[in-house]
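A single protein chain has been removed from this complex, and every other one stays in its place.
Up next is chain A:
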Amino acid sequence: MLRLTAGRVGSLLTRRATAALSTSSARMASHEVSETVDMSQPLYWDRLDTPLPDRPFKDIVSAADKSLKQKEKGPWSQLTKEEKIALYRLMFCQTYAEMKKPSSEWKTVMGGIFIFLGFTGLVVWWQSIYVYPPRPRTFDPEWQAKQVKRMLDMRVNPVEGFAGKWDYEKGQWK
């Protein structure tokens, strides 16, 4: 009996779940879906530590490319510089120099850091004017002077510390 009801509840839930899924996927299909790369096929990538990727960069499609590839089967000394570069660019996307080219990304990062630090500074400044409570009177110079006098009268740390640095005969700091 229990099992039956559980089964019924289970089937109800799955029906609701599939309904929800189908409506949500229907909604998603109306938006843009990102391009998926077929990872089951050999991929191309430019990496310094992988000089020869799994597949060439470009597929040989045009007639000019095909004839160049035919010429490649003969002696390479007969190829002109431009043809050699063309063969390289067919096979690879970026040269090592292009892969290693430094980017200006660090400027963006540092700029962002400083912008946020500056903004934080402005926030702290505003807070110090509108949020902080009034300054305690214990910070006033007169209060501080009286506090020092009291500490000296109490002989606070008389051996090595505070009162130890006060010359009681001359009434001044040592």
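By our rule, contacts are C-beta pairs under 8 Å (C-beta built on N, C-alpha and C of every residue); 3 or more make two chains touch, one makes a residue touch a chain; residues count from 1.
The rule we apply is simple: contacts and distances are computed from a predicted model.
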**Chain not present in the shown complex, as UniProt names it (candidates "Dolichyl-phosphate-mannose--protein mannosyltransferase", "Cytochrome c oxidase subunit 5A, mitochondrial", "Protein ECERIFERUM 7" or "UBC-like protein")** = "Cytochrome c oxidase subunit 5A, mitochondrial"
**Asked** Of A:Leu48, A:Val61 or A:Val159, which sits in contact with the chain we cannot see?
**Response** A:Leu48
**Fill in**
Missing-chain contact among A:His31, A:Lys73 or A:Lys170 belongs to A:Lys73
**Complete:** Cross-chain touch to the chain not pictured, restricted to A:His31, A:Lys81 or A:Lys107, is A:Lys81
**Request:** By the contact definition given up top, give the residues of chain A that touch the hidden chain.
**Result:** 48-54, 56, 72-73, 75-79, 81, 84-85, 87-88, 90-92, 95-98, 100-101
